[in-house]
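Removed: one protein chain of the complex. Kept in place: all other protein chains.
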Amino acid sequence: MTLGYLVRRLLAVILVLVVVTFAVFAITMILPGNAAVMILGEYGTDEAVAALERRLGLDRPWYIQYFDWFGGVVVGDFGQSLRLSQPVADVVGDAFWNSASLAVTALMSVTIIAIPLGVLAAIKRGTGSDLIIGIFSYIGASMPEFVTATLLLVFLAGPALGLLPAGGFIALNESIGGFASHVVLPAATLGLILTAHISRQVRSEMSEVLASDYIRAARLKGLRERRVIRRHALPNSLAPAVAVISLDMGYLLGGIIVVEEIFAWPGLGRLLILALENRDLPVIQAITLLLAAVYALSNLLSDIVIAMLDPRVRYA
Amino acid sequence: MTGLALLVLVLGAAIFGPFLAPYDPQAFHPTVRLQGPSAAHWLGTDQFGRDLLSRLLNGAPSTIFFGLGATLLGVGAGSVIGVIAGTAGGWIDSIIMRILDGLLAVPELLFTLLIVTILGGGMGQAMLAVAIAFTPGMARIARSSVLSIRTREYVLAAVARGEPSHYIVLREVLPNAAGPIIVESTIRVAFAIMIGATLGFLGLGAQPPSTEWGLMVAEARQFMFRNAWTVAVPGVAIAMAAMGFNLFGDALRDSLDPRRSH
Partner (left out) sequence: MAGKTTSHAAKRPVLEVAGYSLSYETATGPLHALKNIDLRVEHGQTHGLVGESGSGKSSLAWSILRYLPENAVENDGKILLSGESLRDRTLQQILEIRGRRISMVFQDPSTSLNPAMRLGEQLSEVLIRHRGLTPQEALEESEAALDRTGISKPKDMLRRYPHEASGGEKQRVVIATAFACNPELIIFDEPTTALDIITAQQILELFNQLQDETSISALYISHDLGLVSRVADSVSVINAGEIVESGPRGEVFRTPRDSYTKALLDAVPDPTHWLGVAAPPPETPALMTAKAITVEYGRQSRVAQLLAPKPTHVGAQDVSLEVRKGELVGLVGESGSGKSTMAKVLSGLQDFDGAVCFGDRSYARLGEIDRAYRRAVQIVFQHPDASLNPRQRVRQILSRPLKLYDIVPPEQRAERVAELLKKVRLPVEFADRFPHQLSGGEKQRVAIARAFAAEPELVICDEITAALDVSVQASVADLLVSLQNQTGTACLFITHDLNLVRQLAHRICVMQRGRLVDAFARDDAEAADRNPYTRALLKAVPPPASQAV
């Protein structure tokens, strides 16, 4: 894990992101209709549309539009939202923190629950507990976010029980209690599918570790099972567990879009859906770039953590 | 084996569903709106009095075949690319890998949304979008499976003999590399069903008057507090379909595991 290695990885991430921006740009260029058309709607005459296009800069050749935008990004200027005529950075900025608070809450709860669940299932493999955990994780992994969300809403937020609000958002710095009550359902929705995946993977990794020769050797040294699990098995399953969590970031970043839509959570997901409907190119660009960057960086981070955990990788 | 049973049930519903529906899925029965299960309507009715069971059965093909179709396309395209990368090696492989890395950097659902927005809403377009989104992931799996078979000694023996490349790829490598690809495909079908339903829910996939299950949930949202069955029925059906494929895929993986065959 040398500095050179880290630098090379970062460069690779940046390269990938550049490719992503280009791909997104290309995609949106192919989109039929553009922001001008969307803003003016059915009533836009051809001249009005053309005039708006000129004002928004949509009539320039594509490569000019791309490099202009790209140049801006490099210095931190993401352009103006075509729909709202506000700097994209402002529009996206707030949404980013909102999404982050939801994502972090979900991720933390998942990690705390899923890893011990997976470890337990592996240790008690073949017994009743394992079966129950297994069934739960199959069900969880088969339910798309919107189904989970809808079912949770029906049972917990409905007029019958009315335990939790059906949607909406209160910022953390306004009221912790308010934030908490509004974040529970969306985080639980995201968390369910993630917990199911992660616990299943952890179980399989841990089972493999438990079947290995060095665990057998440790048991044959007469060590108590608690020590075998704690000092021999767990450290060797942590690295794979981290790998799994970073893989699931992809699901998280996708699922958050749907969850925000259902629970009216004012984050990047909701913003993206609106932007897609309105062909708001700069916003689409910015959000896609942001999400891809988060994904890529989380993979890098997990690689670093794995290297710290596994002494063999450290010297690679 | 539970997986197989579920799978049979699900596929049966997909193929025969519309023919088995007791009522016309679009027919209104205003006198029995938003009712729970009863003798006349086994799963209850929705806000227009339409029979939920019939709608469910009618929507089965859309939901299930969406999953199968999207996966088939994605697996096909991805496998071809992955096999090419894995067998060609060298700079072809490097370029393909770089492009794959770039595409895989975008979370899958996001990717699907972007593509489906270009293509416009609708079942066919959504299916294509999901297929395109699956392709990089499948390519990577196909590639790594091919790479691991390429170093086996029987393949080396064929190379040493001077066998032509097409023989090596088609007769020595592919039949043995297919295993992991098939297992992954089965699990992907589950995923495709889920994404298809999500797109239907968001209005980007199936369009009314289709009774695709995701769409059913979306249409029933306003009324879900008055009759939970309207959302629960399609929701649980989606989960069961996905679960069937998941279980089957896992069982397939276990049985194909070479360690078990001794």
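First chain written, first letter: the chains are A and B, and each begins at residue 1.
Criterion: contacts are C-beta pairs under 8 Å (C-beta built on N, C-alpha and C of every residue); 3 or more make two chains touch, one makes a residue touch a chain.
If you're wondering where the values come from, they're calculated on a predicted model, not measured in any experiment.
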item: Of B:27, B:40 or B:159, the one touching the omitted chain in the full complex; value: B:159
item: Missing-chain contacts mapped onto subunit A; value: 8, 212-214, 216-224, 227, 231-232, 235-236, 309-312
item: Residue ranges of subunit B at the interface with the undisplayed chain; value: 152-154, 156-163, 171-172, 175-176, 261-262
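Quick note on the criterion: only the chains that are shown with their structure count from here on.
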item: Rounded Å distance, subunit A centre to subunit B centre (Cα mean); value: 21
item: Subunit B-facing residues of subunit A, complex; value: 16-17, 19-20, 23-24, 27-28, 30-32, 138-139, 141-147, 150-151, 153-155, 158-160, 249-255, 257-258, 261, 272-273, 276, 284, 288, 291-292, 295-296
item: Contacting residues of subunit B [partner subunit A, same complex]; value: 98-99, 101-103, 105-110, 113-115, 117-118, 120, 190, 194-195, 197-198, 201-202, 214, 217, 221, 224-225, 228, 231-232, 235-236, 238-243, 246-247
